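What follows is subunit A.
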Amino acid sequence: MIEPVIDILLLAFMIVIALAVVRMRDLFGVAMLFSLFSLLSAGVFTVMDAADVAFTEAAVGAGISTILMLATLTRTARRERPRAKGVPILPLTVVFITGALLVFGTSDLPRLGDPDAPIHQHVADRYLQRSGEEIGIPNVVTSVLASYRGYDTLGETAVIFTAGIAVIALLGLRRRRPRQERKTDGRDALGETTVMPTAGMADERVPGRPEKGGDG
Partner candidate 1 sequence: MFTAAAIAVLITMALAVTRAILGPTVYDRIVAVNMFGTKTVLIIAVIAFLKGRHDLLDIALVYALINFIGIVAVLKFFEYGEFSRGGRGRP
Partner candidate 2 sequence: MEAVLDILSWILIVIGGTFGIIGGLGIVRLPTFFTRIHAAGMTETMCAAPIVLAMMLQAGWSLVTFKLAAILLFLFLTSPTSSHALAKAALHGGVDPMATRDPEEPEEAEG
């Protein structure tokens, strides 16, 4: 009976953090608060018994996404630009209308965990009942993910792969010269062809520049 209380409190923390993120100008602080946000959402998933989702949120949200956000901050400015004067009427209207539509849409949704919900009427029952004999592994999530819905997972893996390729194509990769001596300072090993850091920066700026032994 404590679970609803935990749930409500975690969601309340999330709302508070979301408001703070909107108000904060320092992007570093925003990255920190996002890390808190993902910690909290993993807590909410845990309360909802969604162990695998919580696990993903724990691994991705707390670790990798914070690091990638900070790494992005090193490439951009640390502070948000000050906002323009005046009340932005048009965006506010759009946001309010969209929000109202979404809230209106939720009135049609079944209650959380409702056994009569449409999502539980088609194949979910069969997966849950037959997974034990057909697949033979205890974790139904894994059997749905990897076997029943193998096509989807293949698609997701391909998407991750494509995303990786896209980022490399846009940003390029730093490469170590293969025969380079071990330097005492990490800054000495800047790139493949460059000696001066500024020169390297200047031509690495060109997106998608074909490099030797290229990646794109």
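Structural remarks
Going forward, a contact is a pair of C-beta atoms (placed from the backbone, for glycine too) under 8 Å apart; a residue touches a chain by one contact, two chains touch by 3 or more; residues count from 1.
Regarding candidate selection, all candidates are chains of the complex that A comes from, given by their letters.
Since the structure is predicted, the reported quantities are computational estimates derived from the model, not experimental observations.
Between subunit A and the candidates 1 or 2, touch in this complex occurs only with 1.
Subunit A meets candidate 1 in the complex at residues 2-3, 5-6, 9, 13, 16-17, 20, 26, 28-29, 32-33, 35-36, 39-40, 42-43, 46-47, 49, 51, 54-55, 58-59, 62-63, 66-67, 70-71, 73-74, 174, 183-187.
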